[in-house]
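Please read through the structure below; I'll follow up with questions.
Note that one protein chain of the assembly has been removed; the remaining protein chains are unaltered in position.
Entry: chain A
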Amino acid sequence: MSGRVLVGVKRVIDYAVKIRVKPDNSGVVTDGVKHSMNPFCEIAVEEAVKLKEKKLIKEVVAVSCGPQQSQETIRTALAMGADRGIHVEVSGKDYETLGPLQVSKILAALAKKEDAQLIILGKQAIDDDCNQTGQMTAALLDWPQGTFASEVSMDGAQVKVVREIDGGLETIKINTPAVLTADLRLNTPRYATLPNIMKAKKKKIANVKPADLGVDLTSRLEVLRVDEPPQRQAGMKVETVEDLVEKLRDTGMV
């Protein structure tokens, strides 16, 4: 086993920013808006670095697909402890239509190229909330998947994953190579330390084009319109329980 882990990190609008829709309803305003690493990707990086510290894996490679600015996100991953980075350059129109299908094709190609033992991703991105990339990547590679992981432990060539599911917690054992997606309670990402930020400067980020990986970026989806959620309507006050039941029947809720 190569002992190499690929971690996908996505550059998204910072979680603290209030999103605004563009006046032409074509999308969300991203120019001049603060961006940072997707919080679930931070958790994924932390898990990979933890596995390396426990000496269960040998190398952590941070991957990001996007324009030039994605390199900042990779640098953050390097500052947290990743060993090197791969920046898959996607910009302009291609970047606007980049979705889980395209990213999973890229990750699958990279996983084969880098001979990865594990791919760890965040369970979903906070901008599109797709929750598809991990699952699609596993399918394309025909690898087992441990999604919504809240606990990960390695047992030889197998991985034990405790998954957060609707009914509670499910524990599965899967063979490597595998794809894992990180859920919120998997760990608490560390702060990058000042020395690590400086060391990160020296770590390498390789530049790759999707064409080099033989990936076709055409999207099968077209975004027609983006709207804000409807304004919250005022509620109604009723006097008695009978009135309440009547109102519920009237509005068809019961």
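Keep in mind that, in the parts below, a contact is a pair of C-beta atoms (placed from the backbone, for glycine too) under 8 Å apart; a residue touches a chain by one contact, two chains touch by 3 or more; residues count from 1.
The criterion applied here is as follows: contacts and distances are computed from a predicted model.
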{"item": "Chain not displayed: protein name in its UniProt record (\"Proteasome assembly chaperone 2\", \"Organic solute carrier partner 1\", \"Isobutyryl-CoA dehydrogenase, mitochondrial\" or \"Biotin/lipoate A/B protein ligase family\")", "value": "\"Isobutyryl-CoA dehydrogenase, mitochondrial\""}
{"item": "From A:Glu53, A:Glu228 or A:Glu246, residue that would touch the chain that is not displayed", "value": "A:Glu228"}
{"item": "Touching the absent chain when the full complex is considered, from A:Ile126, A:Ile197 or A:Leu213", "value": "A:Ile197"}
{"item": "Residue among A:Lys34, A:Lys55 or A:Lys204 touching the omitted chain", "value": "A:Lys34"}
{"item": "Contact footprint on chain A, counting only the chain that is left out", "value": "14, 16-20, 23, 32-34, 36, 72, 75-76, 79, 191-195, 197-198, 200-201, 228, 231"}
